[in-house]
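Only one protein chain is missing; all other protein chains are in place.
Per-chain residue numbering starts at 1, and chain names A, B, C and D are given in the order in which the chains are listed.
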Amino acid sequence: MNTLEILFYALSAFAIVSAIMVLVSKNPIHSVLWLILVFFAISGHYIILNAQFLAIVNIIVYAGAIMVLFLFVIMLMNVQSDKEPQKKLLIKFIGVLSGGSLLILLIALVKQTAQLEGKQVLMKEGTIGLIHPLGKALFNDYVLPFEISSVLFLSAMVGAVIIGKK
Amino acid sequence: MPIQYYIFFCLTLFSIGVIGVLTRRNAIIVFMCIELMLNAVNLLLVAFSKMHNGAALQIAPGSTAGIDAQIFVFFIMVVAAAEVSVGLAIIVMMFRNTHSVDINFLNRLKN
Amino acid sequence: MNAIIVSTLLGVIMMFVSWGTSNTKLQRNIGLVGMLVLILANIAQMNGWLSVNFDTKGMLAFNAIGLYVNTILFTITFIYLWINGEEIDKIGNHTADYYAIFFFILCGISILTSFDNLLMLFIGIEILSIPLYILTGADKKNLFSNEASLKYFLMGSFSTGILLLGIAFIYGATGSFHLNMPILNPATNLPVEHFLMSAGLLLLFVSMNFKVSAAPFHFWTPDVYDGAPTVFTSFMATVVKAAGFVAFIKVFEVQRIALGQNTWIIILPFVIVSTLLVGNITAVFQRSVKRMLAYSSIAQAGFMLFALYGNSTFNNEALILYIVAYSLATIGVFAVLIKMKDYSIESFNGLAKQNPALAFLTTLFLFSLAGIPLTAGFFAKYYMLNAIFTAGAGIWLLVVAILFAAVSVYYYFKVVQAMYFVEGAPAIHPIEKSYARKLWVIAIILLVLGVFPSLLFNYLYF
Amino acid sequence: MKVIIGLIVLWPLVGFLFNGLGRNIWSKKTIAYKATGYVLASFILSIIAFLNMQSQGAITVHYFDFINTDTLKIPFDFKVDALSSLFLLVITGVGTLIHLYSTAYMKDEEAPHYARYFAYLNLFIFSMLLLVLGDNYVIMFIGWEGVGLCSYLLIGYWFTNTTYNYAAKKAFIMNRIGDLGFLLAIFWLIVKLGSVSYGTVLTAESLAKLSTTDITAITLLLFVGAMGKSAQIPLYTWLPDAMAGPTPVSALIHAATMVTAGIYMITRSNILFSASEFTQHVVAIIGISTALLAATIAIKQNDIKKVLAYSTVSQLGYMFLGLGVGAYSGAVFHVITHAFFKALLFLGAGSVIHAMHHEQDIRKMGGLKSKLPVTHITFLIGCIAIAGVPPFSGFFSKDEILAAAFAKSPIYWALGVVGAAMTAFYMFRLYATTFLGKFRGTDEQAQHLHESPFAMTLPLILLALASAIAGAIGIPELMGGHHWLSHQLTPIVGVTKEAALSHSTEWALMGASVSIAVIALLIAVNRYKRQADGEPQTALGKFLYNKWYVDELYNNAIVQPLNKFAGFLKETIEKNIIDGAVNGTGKVVQYSARKIRLIQNGQVGYYILFIVLGIILLFLFWFNDITINRFFNNLIK
Partner (left out) sequence: MLLLSILTIPFIAAIVLLFVKHNEKANYIAIGSSVVIMALAFNIAFNGAANFDADWILSLNARFILTADGLAKILILLTAISFPVIFITTSKNELRNRNQFLALMLFTQTGLLGVFLAGDALLFYFFWELALIPVYFLCSIWGGEKRIAITFKFFIYTFLGSLFMLIGIILVYTNTTDHSFLITSFKHANLTHGQQLAAFALFFTAFAIKMPIFPLHTWQPDAYEQSPTAVTMVLSAVMVKMGLYGIIRWLLPLFPAAAASHANFVIVLSLIGVIYASFIAIRQDDVKRLIAYSSIAHIGLMSAALFTNTSIGMQGVLIQLFSHGINVLGLWIVADIIEQQTGTRSMKALGGLAKKQPTLAILLVGFALANIALPLTNAFVGEFLIFNAIFQFNPWMGAFAGVSVVLAAIYTLNMVQKIAYGSVSDATNLMQVPNKSAQFVLMVLLGIVFVTGVYPQVLFNITADTLQQLFVK
């Protein structure tokens, strides 16, 4: 077992535990914090996959901007952990059960996929995750979606104006 | 690292997200779980990207095959950001009117 | 391409208009003129003019049907805005902003009718969806609107997650986001069996079903349509849904063979039948016409899903006709509904006596929805059934379809009965003459198409 | 000739239209003259046709095609031959007399109803003429149903009386049951032979084309038709009830003409009937049973018309016996003589009723001999004739039938003689109770007793004359006659086989039957000349008095169950099961609508749960692709 593998398992375990903690934390703020940890773990994965650009963006956008926004909102609302009503146990059980079966289904499926047998993920190597090739691709092949995504932001902006204005 | 491991891991994260959506009542937490799902997909895409890239590199050194997935991830993040802004605006609006973010509370519209 | 560019520009212009003037009438008229420009721009591209020669790098591909659908949807939107302009003003005071949002949505629609890459599909859907969350919640003081908006948002995001997982799987299998032909086995000329690909497609199928509100992924529809401001429901249920179908078809036109034809003819009928069942049966017992229409739109979606069954010009023709018939009729019914003070069926009691013209129009629209001959709705259904039968569907499927069509007659006619056969004094907002006149336009289109449906296809072939 | 034969039929139709349409316009006198006149005209033309037939032989005239399609041709043709011309004479002759009689009998009616009465009567003559003149079974059927209709209309002539309406309806429906048999026989003929014309059907070639089963079935079905019309067991109960109509109607329709249509039909089809031994036996057995059954009932009846009605049924039974044993000309002979004396008796009864102010119960009569001399004498002649006392007409005709019956089987003969004795008994019981002894009615009736006017007595006298001497047309060779009738009918029924019996046997039979009849006659006169029957005491008496309880039997065994069945269909099957299924579908939809909408419970969590479950379901479908596929493929194919 080399370092990469150890790192992979460690990050994965960490991510999964944190993700579960997101679910089980009573306090929303704790949830947010756990989620940020998940994001960090995922960024770690990006790094070992040598997708450094995404690792950075993930931290900045998700862990930084988005989660802060969440935190901000939660604080704004001043939602207390004890105030949050819990779902019934049965419902929770059913939720876990169906989520679990979805997982099992998908895993079973992947396991049966012959084409994936022996396929390796290139770790630590390869340059496509670096900012240079990404930038080139983005502004050559993907300039159209890039431009069009601005429409998305425009509409989100208008939306925020409409919804947010008193 | 075999691709299956990444897939399993991502699916696990995804499913945890799904379970979160199914079991929590706080709209914000639910939303966070959805973000978790998106992130799982992101990682999966990157893993696939590296898989295809690795395969391509063995044939043609310097290939950028697989880069589109990373760009896709980038776009997902972009979209997620936009979505979050709108989503949180809606949640806040809701909170302003009802002083609650409990989704079970949202059942005036039914049947 | 013209449509995407022009609609974006118009959206931006409308944003500025909202700062420049607070005269809603002016804003409205600018919006309408903008719509006309948009339609003209699209028609121009259909005829090969003014097209920006832009290399989309395989992101978009324009074809005659896509552009034609654009034209149709834009025209329907124009009619919608033309009729409902004043009603839109009444929701908050963001007229110009709404128009901007409409234009952005139309941009999304233009993408969905021409995408050639799953990335564009994703972006298109999001451009379509995010504004809709906003429109749903536009009536900020109204708890129903809030609730609908939040529900829509949460479920929409969830389905985005599913969509993305599907796309990721497909990418994992093929290494590309293009809407390529699936990999064929040269020996058998059948697609190579690839579970990841199939799973991805299935997930994509689920999320597209969600967008077009097919059962069992339809749950958002009644609540959202019911809670959203009525004018916007009218738009969501028609133009937006139609665009969803076009995208749906585009994805699965070719790709479905990767799922295996056998799987396709199991899961699609399953979805269709359950959609018809849920939509029609549940609509029967609704007291509120608005909610009934929401369920009926699910039912209609079930019928439109038939367009996916086969893979020929029949299907496209059928879908186009269905979109036009269904959208116009729905817009018409909603336009009447908006004028009612109360949405319950009882509030329609005696409308025929009080306002015969309006009652007649409503009847006509409902007839079209129910698929009664002499209205476009009939031929829409006819073409659809013809298409799936040509595509090899079993007769049982057609029989199921018509059984539910008969059920749909039941609930649509409840409104007709209330209007004509029950005494009562309907509470109704004052209606100007011009408003009714606008509705007559819809009625005439429906009637003309009800007798000469092929007028709609002449462009495609002649 | 074509025109004359056409006019025979048309005159009564003209009379019907004239009186029917002009019922509010014309005076009673006009109505009476016209109605009688048209029938008289027919009578005269009939004589011409008859004479023509005598000189030129039988003729068939074609008018138009009633039905002419590529597979079936039914021409509207009339045929005047020996058989139909005889019937023509009887129908129009007796018809004229009864019209005449009616002009007086019905004089109390208001003009419109008077007109209606004569219109019906004319229509009846019209239909009857169609029946006998038609050259094929369909035309016969037209007349057949037509007379049924007229009978219905005339029985229910006093339509405000509900009982009469029921009687009328009963008559029509019973007739219809018979008609159904007739109709089926016609279909059978069409299927097998492609034609219904006598010229085609009643030939040896056609007979050769038919199997024995065919012939038996056809003849039996025809006989069912005859049963209805000629009131044979089991379809006879309508005839006594039909006495609800005005008495002349009973005389014309329910005694002299319509009820003999069955005999006409079977005689017409004699080739077919002769070809089926089985049917012949059936006809004979039914005939003799009816004759005896009706005779026993007649013995205990107290309504003057009812007695005559059962007597008619009984006599018809005789005729069928004759038909069954192959004595076609004898049957026709009896038809003719019966037409005279039964019409006479009915008209006589009518005269009595007229005098008694519509009292029909013979127990309240008696001693009318002196008050109604003409009626009395003529009635007596009628009674003697029907009792079969020589040399009155009834003797000859009845004797011919009995002789033929003996030739077939002595049992038939013996039963026939018993019947004849009963006939003599009840007829003279009737006669004695009515005309002899003391008057038992009210004083008021006694004061008003009077002889009927000339318009009524004239027909009586003429018919009495006919009853007395009509036997002349069929005096057997045994007695030195040459049996004119039998010769007349030879082209139709073939040579009557009389050779089977020796002369001495015949004389012996004749002597036996006459003496038994006379004894019965004397007993009856003796017993009833002083008093009428009281209430029946013995079980047998009650049984007979109540007509063997046949009406009750029919009511309980057939009518009520069918009625209940209809009610069951209406209330249970229709309402609950068939309509219930339709409405049930609607209810199921509504019920499921109420339930299914509850799934939409308004909670996002559930909605998403359903999405997840939906995904799982779709994946499972996909996994089971192969298995499910097989199922669906089977479903589609």
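Following the convention adopted for this analysis, contacts are C-beta pairs under 8 Å (C-beta built on N, C-alpha and C of every residue); 3 or more make two chains touch, one makes a residue touch a chain.
Treat the numbers as computed from the prediction; the structure is a model and nothing was measured.
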| item | value |
| --- | --- |
| Touching partners, among the displayed chains, of the absent chain | C, D |
| Hidden-chain contact residue, picked from the options D:188, D:554, D:591 or D:623 | D:188 |
| Residue touching the undisplayed chain, where the options are D:44, D:59 or D:180 | D:180 |
| Touching residue (missing chain; options D:172, D:198, D:238 or D:545) | D:172 |
| Selected residue (touches chain absent from view) among D:27, D:68 or D:490 | D:68 |
| Absent chain, residues of subunit C that touch it | 317, 367, 372-374, 378, 382, 385-386, 389-390, 395, 398-399, 402-403, 405-406, 409-410, 413, 417, 420-422, 452-454, 457-458, 461 |
| Contact set of subunit D toward the excluded chain (per top definition) | 64-72, 112, 138, 141-142, 144-146, 149, 152, 156, 159-160, 162, 165-166, 169, 172-173, 176-177, 179-180, 183-184, 186-188, 190-191, 562-563, 565-567, 569-570, 573-574, 578-579, 581-583, 586 |
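Convention: only the chains that are shown with their structure count from here on.
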| item | value |
| --- | --- |
| Interchain centroid distance [CA atoms averaged], subunit A/subunit D, Å | 101 |
| Separation of mean Cα positions, subunit B and subunit A [Å, integer] | 5 |
| Residue list for subunit A, restricted to those that touch at least two other chains | 87, 91, 94-95, 98-99, 102, 106, 109-110, 116, 141-142, 145, 149, 152, 156, 159, 163 |
| Multi-partner residues of subunit D (each touching 2 or more other chains) | 597, 600, 602, 604-605, 608-609, 612-613, 615, 619 |
| Contact footprint of subunit C on subunit B as seen in their complex | 3, 7, 14, 17, 21, 27, 30-31, 34, 37-38, 40-41, 44-45, 48-49, 51-52, 65-66, 68-69, 71-72, 75-76, 79, 82-83, 86-87, 90-91, 93-94, 97-98, 103, 106, 108-110 |
| Residue ranges of subunit C in contact with subunit A within the complex | 4, 8, 11-12, 15, 54, 56-60, 92, 94, 97-98, 100-101, 104-105, 107-108, 111, 119-120, 123, 126-127, 130-131, 133-134, 137-138, 140, 172-173, 194-196, 199 |
| Residues on subunit A engaged by subunit C in the complex (per definition of touch) | 106, 109-110, 112-113, 115-116, 140-145, 148-149, 151-152, 154-156, 158-159, 161-163 |
